[in-house]
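To keep things clear, I will list the structure first and then write my remarks on it.
Every protein chain of the complex appears in place save one, which is left out.
The chains carry the letters A, B and C, assigned in the order they are written, with residues numbered from 1 in each.
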Amino acid sequence: MELPLLVALREDGSLDPALAPALQNEDLLVLFRNMLLLRALDEKAINLQRSGRIGFYVPCTGQEAMEIGSGFALKEGDWIFPSYRDHGVALLRGYPLATLVGQLFGNASDAMKGRQMPNHWCDRSINLVSVSSPVATQLPQAVGAAYAAKLRGEKVAAIVYFGDGGSSTGAFHVAMNFAGVYRTPTVFFCGNNQYAISLPVSRQTASDSIARKADAYGFEGVRVDGNDVLAVTKVTRDALARAREGGGPTLIEAVTYRMGPHSTSDDPTRYRSEEEIAEWAKRDPVRRFTEYLQKAGVVDGVEAANRAEEAREEVLRAVKECEGAPPVPPESLVEDVYAEMPWHLIEQRKWLPHAEE
Amino acid sequence: MELPLLVALREDGSLDPALAPALQNEDLLVLFRNMLLLRALDEKAINLQRSGRIGFYVPCTGQEAMEIGSGFALKEGDWIFPSYRDHGVALLRGYPLATLVGQLFGNASDAMKGRQMPNHWCDRSINLVSVSSPVATQLPQAVGAAYAAKLRGEKVAAIVYFGDGGSSTGAFHVAMNFAGVYRTPTVFFCGNNQYAISLPVSRQTASDSIARKADAYGFEGVRVDGNDVLAVTKVTRDALARAREGGGPTLIEAVTYRMGPHSTSDDPTRYRSEEEIAEWAKRDPVRRFTEYLQKAGVVDGVEAANRAEEAREEVLRAVKECEGAPPVPPESLVEDVYAEMPWHLIEQRKWLPHAEE
Amino acid sequence: MPVMTLIQAINAALSGEMERNPAVVLLGEDIGNSGGVFRATEGLWERFGPERVMDTPLAEAGILGMAIGMALNGLRPVAEIQFADFIYPAFDQIVSELAKFRYRSAGQFPAPVVIRAPSGGGIGGGLYHSQSPEAYFVHTAGLTVVMPSTPADGKGLLVSAMRSPDPVIFLEPKALYRTAKGEVPEGEYDVPLGKAHTVREGTDVSVISYGAMVPVAEGAAAEAEKEGVSVEITDLRTLWPLDVEAVDRSVQKTGRAVVLHEAPRTCGFGAELATLVQERSFLHLKAPVARVTGFDTPFPYALEKIYLPDVRRTLDAVRGAVNF
Partner (left out) sequence: MPVMTLIQAINAALSGEMERNPAVVLLGEDIGNSGGVFRATEGLWERFGPERVMDTPLAEAGILGMAIGMALNGLRPVAEIQFADFIYPAFDQIVSELAKFRYRSAGQFPAPVVIRAPSGGGIGGGLYHSQSPEAYFVHTAGLTVVMPSTPADGKGLLVSAMRSPDPVIFLEPKALYRTAKGEVPEGEYDVPLGKAHTVREGTDVSVISYGAMVPVAEGAAAEAEKEGVSVEITDLRTLWPLDVEAVDRSVQKTGRAVVLHEAPRTCGFGAELATLVQERSFLHLKAPVARVTGFDTPFPYALEKIYLPDVRRTLDAVRGAVNF
């Protein structure tokens, strides 16, 4: 029996009241603003990469609803373990756009000292944990962070993001199993965007869904329309609330589509058809939510367009702010390996070019 | 919904015709003989260890039915990936008892040159793959071996043994997933003996069974009474036949109980009760099968006792044959690291004690 | 001072620090009601409860991944890997994550996890209960690698590890668990990381070692003395970051060095030690730095005693250095 796909924003533009979260207009506008910002950021960043101004970028175009909806469901104090494609949740949680953009440049405006490739953000102040490239390593970590909170009696949860490909890793299995055994307040959020680079999810697993896999660990899995920001908000809120109240973990599969390339290094025409792309374009989450807001009278067409334009300008301002920053100082190469610099790194500092002078 | 537990040999001693395999008396006697041999070997080997004549031993007492039943279901050409507790399948497949016992002594009578601890057998001639201690590493290997056979169009299957603890490893997950995706002729045989050393299966996973986990990989899982040699034979035969015919993998969970210690290094009184042990002793697979054979008129009480005595004598003969063998020659330390000995091992040969003379 | 075995000292370090610091939690396979396969955690489950002494499912990657998450969120997890040989399923978490968290987050997310793992041979454990994996971890930037050779150091170094701001791989020479006995200071007691210990002073040859090979070095030194050769023994205690001054000082005094470990030779930690010595003390050297190590083979079962460096091979190297 296939798991049902939960949808709030129906195709005809109406809402399923059972699956729509209780949101004020001002909440809807927060969702909207962040989705637009995310879309604008992706567009700009891809251009920056194409013109050689940044080295690399991972877009999430097409996945804005699952990013922003799930991010919106979080509360202060919750822990976030993102993958490289989850800048949406960072934005929503208030990670400054300029800090985010600075990381793309890897210069002195990068709060992480240019250490990592673009898309590898973090921010201790909002419990946004450092992204790493290896797929799914963050999953068991999210179980540990959640356990720590539970042990101290805090009512917070940890959410961890990963893709359909990530569900094949050993890390997924051990994390899900530990979460089930210790009933940690962990929400496993799988953005099933249909591909792991070139591999379609149908060849990633013979299971008929990712959500079903939760069964194997004794807790619930739900499938939600990942292009429906309202359903995602609702489902994630419920899962987080249950987690905070001691109800244990949940696996959420957000069914979505990566509309762009895997990264700026990828050429998706090698492995997928125009038709498929066109089919999913109809379900573009940003357009879908825009249409809903207009229908619901929250914004009109002009206002929607203006807000999109504002988002693009905001991104441009952030780029201006960061691009001219000086390069990362060479000394930083040997910092932060240990809390205190040991003798051998003090010696290796002499290898730095400036050290000759 | 809990998965049903398949039983052929009912508590009242009658057979469920749907689950009893078609076996001749002579087959039943093969099963019997091997179960007795296995029990006798465990008893003797534990004594050998207690008296310091071998260094270590892993008994499978209580699990003879799942060992011998599944082994009996195999055909020539099938591949076997055992764990350290699966000498039963080796015996059944015709691995000579003396070779098996020789390995316990780790002397010149050990076909594996004393390289590994006791219970780490292998035999190329019957596709019995080398056991290693790390839990569950053999699982993805069994997928690969099965794939190779399938690629060449051979109608053989691979069976891989592991425990309830093994189902928590990353190796389990990746193996199950690959097997599902490539539909390899692999039978995953989990001997759920209720414990991973001291950890009861209820704290190993929050799932209500191991068999259920197959769902997550798009193929079937079955739960069978692992103390019922007939049901195990039937279920394993079916799974192997399906595999050989291109029907893909199956996960079998044989529900059983480790009646003895985890190994000779273990003290099970630290973590389980007398009552529990007594409860499971009632389901002792060897006694259960003996009683069935008597009821069915295949053997009478005297014959059963004689056969048990013969098994013990056979073990004693094997021990006599092996125990006096000379030690492994020191040179063997540096052999078989590579196909040809490289310069550095030729140099290291000089470190051997005899090399001084 | 009470006399303890190494395993008792480890237990004392754990219980003392758990008592003092509620953030310390232990996790690992069979460490709870069974007290650990070597009994390192005996009594702690009863005393501190299953939430702080966690029996885990069988998955080292889960143990380490979970420990990292705990450390990020304010706990001080001490993960037990049942045998160092079983650390490899967690290798990705250690090498990709644990070692790099501080660096990649520019200091925002340190992950001070302690990994305890019984290491080395000597108990008839064959391929998979005998390995000495320290070189993998010394090669991995960001880790601190520690190995005690005495009960007092076992306690003191483990306490320091549990207070370190950096992740620590704490390798315990299982061969010494019950054979090493000695006085151990009571109460709060720590031995600083990064400081070697001169076990024995000498003037002719420096033997540099750690863990279960320290007693072998002592045996060889006693034999050498009979031949009129004076051996100085340095027990590194912390392998990395190394107490390089202690090594320099000893080698520059004697002019001869033998490095001794049971791990395989090639690309072992001995290679680093030998290279550092020749880099830093070249003009003092009267002979090449010699290595006494395990063989470049998997760890054998029946031939364990031959595999492991012993007094004979160590003495040969000492003589070789003197007679070069």
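As a working rule, contacts are C-beta pairs under 8 Å (C-beta built on N, C-alpha and C of every residue); 3 or more make two chains touch, one makes a residue touch a chain.
Given the structure is predicted, the values throughout are model-derived calculations rather than measurements.
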Full-complex touch with the removed chain, picking from C:G32, C:G142 or C:P309, is C:G142
Answer key for B:F72, B:Y161, B:F178 or B:Y271 versus the chain not shown reads B:F178
Out of B:L6, B:L104 or B:V129, only one touches the absent chain, namely B:V129
The one of A:P4, A:P96, A:G301 or A:P327 in touch with the missing chain is A:P327
Given A:N34, A:Q63 or A:Q116, the correct residue touching the omitted chain is A:Q116
Residues of subunit B touching the missing chain are 79, 81, 111-113, 115-116, 120, 122-124, 129-130, 132, 134, 137, 139-149, 151-152, 158, 170-171, 173-175, 177-178, 181-182, 335-340, 342-344
Across the whole complex, the chain not displayed is touched by subunit C residues 85, 88-89, 91-92, 95-96, 99-100, 103-104, 127-128, 135-136, 138-139, 141-142, 240, 264, 266-272, 274-275, 278-279, 282, 287-291, 295-298, 324
In the full complex, subunit A touches the hidden chain through residues 55-56, 106-107, 110, 113-117, 120, 132-135, 165-166, 168-171, 196-199, 203-205, 265, 270-271, 327-328, 330, 332-334, 337, 344-345, 348, 351-353
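The working rule: only the chains that are shown with their structure count from here on.
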Per mean C-alpha coordinates, the chain lying farthest from subunit C is A
Between the Cα centroids of subunit A and subunit C the separation in whole angstrom comes to 40
So, in whole Å, the Cα centroid of subunit B is separated from that of subunit C by 36
Whole-angstrom distance, CA centroid of subunit A to CA centroid of subunit B, is 45
Shared-interface residues of subunit A (touching two or more other chains) are 170-171, 173-174, 177, 181
The positions of subunit C in contact with two or more other chains are 57, 59, 61-62, 89
